[in-house]
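In this view, the complex is presented without one of its protein chains, the others remaining in place.
For chain A:
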Amino acid sequence: MVQLLDQHGVRHPHPEYEVHLGADELLGLYRDMVLLRRFDSEAEALQRKGELGLWAGSRGQEAAQVGAGRATRRHDHVFPSYRDHGAVLTRDIDPLHILSIFRGIDHGGWDPVATGVHPYTLVIAAQMLPAVGYAMGVQRDGAVGTGDPARDTAVVTYFGDGATSQGEAAEALNWASVFNAPVVFVCQNNQWAISEPVARQSTVPLHRRAEGAGMPGVLVDGNDVLAVLAVVGAALERARSGGGPTFVEAYTFRMGAHTTSDDPTRYRLAAEVDAWREKDPIDRFRTYLTGEGILDEEFETRLATESEQLAERLRAGVAAMTDPEPAAMFDHAYAEPHPQVLAERDEFLAAWEQHDAELHAHAGGVA
C-alpha cells in the first residue's frame, strides 16, 4: 500500500511516488479537507432538521476525495458516484448545488459541460462506462499524448467497493484496457456497501481486478491525502500521455452511516470504527503540517471562521431554496418537441390552473 504519511503524521519517502508541494498547496489540501468535513456535518444536521430528504456522508473519506480531486486538471473530466462531495468540490462546484440534489429540488444544479463534472450517478457503477466512452472520445479528438499540458486530457471516474461487483464495472475496466482509454478508475474502498462488508464483494483485494483487465492496479492509503494525490496524479498523467488506464484502490473508511436512513450500529462493531478513528485523514495531516511548522494557530483560527461562514451560507442557502415550478418537469425530457409530452404538459397545466382557480374561489367564498 502506497503511503507517504503514516497514521501518526510522519512523512516517509516512497521509491515510486512523491509529491513536491509548497506550503500554500499543502495548506490548501488541509483547508479542502476541513471545509469538506464541515460541509458534511452541516448537511447531516440539515437533514436531521428536515431540510434535506436524505444525506450520504463523506466523513472519513476526505483524503481520498480531496487528494484525487486536486490531482485533476481543469480540462479533465470527472464522472462521480453520489458520495464524492470532496472530489466534486475541488472542481469549484457550489456546495449548494450538491445539497439541492438531497433536498429534492434538482438532480444537480451544476453545468456538466462547463465544469467537466458529470451529474451524480445513483445507479451503482453506471457512470463507469460513460466515463470510458468519454475517454474514447478524448482519444478521437487527438487530446492524448500530444505533450501539450493544455491539451492532453484524462477522465476520472469514482466508485465504491460495492460497485466493483457490478457487471458493468467489469465491462468498463476491460473496455478501457482494450481501447487504451485515458481513464483513471478511483475505487474508494470504504469497507462497507451499506451493511455488506467488502469481503462479501470480493475474495481478492479490489485493486487486483486491474490485473485481469490488463492495467496497473495500485493500492493507496486512502486516508493519506499526499499518497492519494501522488498516485492518482501519476495515473492521470499516464492516461494523458497515452499510457492507458489505471485502477486505483483508495483504502479508506466510511466513518458515518451509508446515508441518514442507515443505522451502522446494526452491522458493524464500535471497535472497528474506533480503530479507523486513529487513522483519521485530517488529524494525521494536521499533525504533519504542525510539526513542519507549516500550519499555525492563526491559519487554524481563520479556517475555523471560514468553516462557520460556510455552514452559515449552507443553512441560509438551503432555507432560500424554492421548489421547482410544477410544469418544469416537462421541460427537458426531450431535446426536440415530442407530441406526447407536450400534450401531457397541456393537460397538467389545465388541471393545475383549474385547481388553482377553484382554490381561489373557495378562499374568496370563505372571506
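Note that a contact is a pair of C-beta atoms (placed from the backbone, for glycine too) under 8 Å apart; a residue touches a chain by one contact, two chains touch by 3 or more; residues count from 1.
One rule holds in what follows: contacts and distances are computed from a predicted model.
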item	value
Omitted chain (choose from "Zinc ABC transporter substrate-binding protein", "Molybdenum transport system permease", "Pyruvate dehydrogenase E1 component beta subunit" or "CRISPR-associated endoribonuclease Cas2") - UniProt protein name	"Pyruvate dehydrogenase E1 component beta subunit"
Of A:107, A:208 or A:302, the one touching the omitted chain in the full complex	A:107
Sole residue of A:56, A:144 or A:172 that reaches the chain not shown, by the stated touch rule	A:172
Identified contact with the non-displayed chain, of A:134, A:158 or A:251	A:134
Missing-chain contacts mapped onto chain A	106-108, 111-113, 118-119, 121, 123, 126, 128-138, 140-141, 167-168, 171-172, 174-175, 178, 331-336, 338-341
